[in-house]
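Only one structure is covered here, and it is reproduced in the block below.
The complex appears here minus one protein chain, its other protein chains still in place.
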Amino acid sequence: MNVYQKLESLGIALSEPAIPAASYVPFVRSGNLVFLSGHLAKKNAKIWVGRLGNGVTTAEGAQAARAIAVDLLGTMHQAIGDLNSLSRIVKLTSMVNSTSEFSEQHLVANGASELLVEVFGDKGLHARSAFGVAQLPLGACVEIELIVEARPV
Amino acid sequence: MNVYQKLESLGIALSEPAIPAASYVPFVRSGNLVFLSGHLAKKNAKIWVGRLGNGVTTAEGAQAARAIAVDLLGTMHQAIGDLNSLSRIVKLTSMVNSTSEFSEQHLVANGASELLVEVFGDKGLHARSAFGVAQLPLGACVEIELIVEARPV
Partner (left out) sequence: MNVYQKLESLGIALSEPAIPAASYVPFVRSGNLVFLSGHLAKKNAKIWVGRLGNGVTTAEGAQAARAIAVDLLGTMHQAIGDLNSLSRIVKLTSMVNSTSEFSEQHLVANGASELLVEVFGDKGLHARSAFGVAQLPLGACVEIELIVEARPV
């Protein structure tokens, strides 16, 4: 099953990456590596605002992380043209808007990690860091950035 | 116009990178990628101390980020010898010393992003993440790290 069939079977529709308003871009390719900008969690096309440990549960945080992963797939599609030519998800970094008491950033990040493995299988297995931040742009509850490897062009 | 003429027209003088006191270095090159260490904001050659959301305004934070970008240019110059051989600013990560209420890290980071585009044009457009941290070394208000791509040597 190719990646797009897989996405359809998961009921996932890709969206166009949001165009950053500032002097940066959603991704940059260098050799076989593609660096994706930090993507903020969104719900119904608006920033998913909140803080883990204060109103946002771990399960909701994982849903937010999964939603970001869907957005990252849209950006990857735009970056490499054909998601079937992705050779590896290399590194995921998950910044979780956290109170000083909340210590389940890894469970939040799982929402994104698991989707990537559902979609890409072993190619979706990645190195990862997750940590709690004091605050995120626009008050988002989660931000995720990604490095992926594509086949040589 | 080459990069050094551009810098002169912007009134920017490059400085020598500070030599870290510890067991690390300002940059490491691997293949065509150069990884620059996190650079702390400075003002009048001293650490620019403060926190966004508590005494440091967004506009001041953006100025601090721009000042870091100037220091990063000095480090890039040392790293690749000739800034005209830089082929792309790949990825910028901006850590902003933030209260739990401050959510304009992206506007702070713009101070660095915009300078890089002023200097390098389209080559300066980069992937980016920005987030709020609990505190930074020496109390700095902003820290920025960078990955850039240079032409093969």
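Think of it as A and B in the order they're written, each chain with its own count starting at 1.
In this section, a residue touches a chain if its C-beta (ideal position, glycine included) is under 8 Å from a C-beta of that chain, and two chains touch if they have at least 3 such contacts.
Nothing here was measured: the structure is a model prediction, and the numbers come from that model.
S.K.: Looking at A:K6, A:R29, A:K43 or A:H106, which residue reaches the missing chain?
M.R.: Once the missing chain is taken into account, the touching residue is A:H106.
S.K.: Using the document's contact rule, name the residues of chain B that touch the chain not shown here.
M.R.: Residues of chain B in contact with the hidden chain: 20, 22-28, 30-31, 35-38, 51, 93, 95, 99-100, 133-139, 143, 145.
S.K.: For chain A, which positions touch the chain that isn't shown here?
M.R.: Here the touching residues of chain A are 31-33, 53, 88-92, 98-106, 109-110, 113-114, 116-117, 124-134, 147, 149.
Criterion: only the chains that are shown with their structure count from here on.
S.K.: Taking the mean of the C-alpha atoms as each chain's centre, how many Å separate chain A from chain B?
M.R.: From the centre of chain A to the centre of chain B is 24 Å.
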